[in-house]
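Each remark here refers to the structure printed beneath this line.
With one protein chain removed, the remaining protein chains of the complex are shown where they sit.
So, chain A:
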Amino acid sequence: MSENALSLKGLTKSFGPAKIIQGVDLDIKAGERHAIIGPNGAGKSTLFNLISGLYTPTSGSVKLRGEEIGGMAPFKINRKGLSRSFQVSNIFANMTVRENVRCGVLYSMGYGYSFLRNIGNLKEVSEKTAEILESVDLIDKANLPAVLLPYADQRTLEIAITIAGGADVILLDEPTAGMSHSETDRAVDLITKATEGKTLVIVEHDMGVVFNLADRISVLVYGEIIATGKPEEVRGDPKVREAYLGDEADGLDEGDAA
């Protein structure tokens, strides 16, 4: 496939005098798994916020399958088939796990703002919800209040809500942050399975996850992409090694082992 799912051109974002994103150009092909890495404060989350509509770009363009979406409201971008997760679990804490996923399913099933239907009687919504809960292995915890879930399960629920609407471009912001090794392995399996055939853009600190999962990697430093390429190309890039000093450079090598 040669079509670009996501295409950024000359994208910048300033907060007052602070230039956080300083001209990012990036093409992500449909069906690709693309990781964005970079040191803390490089602007990775800001980049996600620009793509998903939380922030309006200062200049430049964001195109989803060739259509300009820069500065569009988040819910409109979501309806066009781009969905994102958050770095801190951003779930509906007072609802049960099942209700959380169901909220994510509703719009895509065409029930928008309906006030004339009993939600419990919407069979296809119930089935889709069960299917997603099944695929992320939360079905046994479906009727627990989301707030009572262990941390790793809350992160999983976050991903479940993100994929629930059936979007084909998925942005995941540090999905394994704060997880143990075994939890991370499970999460990677789950992400691989859940994003099968979809375009995935992922921000991640865990190099093991990045090198396992990604087809291509972009390295973001001080709001600029200094390298993009296959994992092995990026690992050997001297600019990248320079940006990642000390321990983190070792992390690049550890990616081999993982």
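Everything that follows uses one rule, which is that a residue touches a chain if its C-beta (ideal position, glycine included) is under 8 Å from a C-beta of that chain, and two chains touch if they have at least 3 such contacts; residues count from 1.
Criterion: contacts and distances are computed from a predicted model.
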Legend entry - "Branched-chain amino acid ABC transporter permease", "Cysteine-rich domain-containing protein", "Spore germination protein GerKA" or "NADH:ubiquinone oxidoreductase 30kDa subunit domain-containing protein" - which is the UniProt name of the missing chain: "Branched-chain amino acid ABC transporter permease"
Inset, instruction - Specify the residue from the set A:129, A:176 or A:212 that touches the hidden chain. - result: A:129
Legend entry - Options A:165, A:208 or A:223, residue touching the unrepresented chain: A:165
Inset, instruction - Quick one: say which of A:30, A:95 or A:177 touches the chain that got left out. - result: A:95
Inset, instruction - With the missing chain put back, which residues of chain A would touch it? List them for me. - result: 52-53, 73-75, 78-79, 83-84, 86, 90-95, 98-99, 102-104, 106-108, 111-120, 122, 126-127, 129-131, 133-134, 139, 142-143, 161-162, 164-165
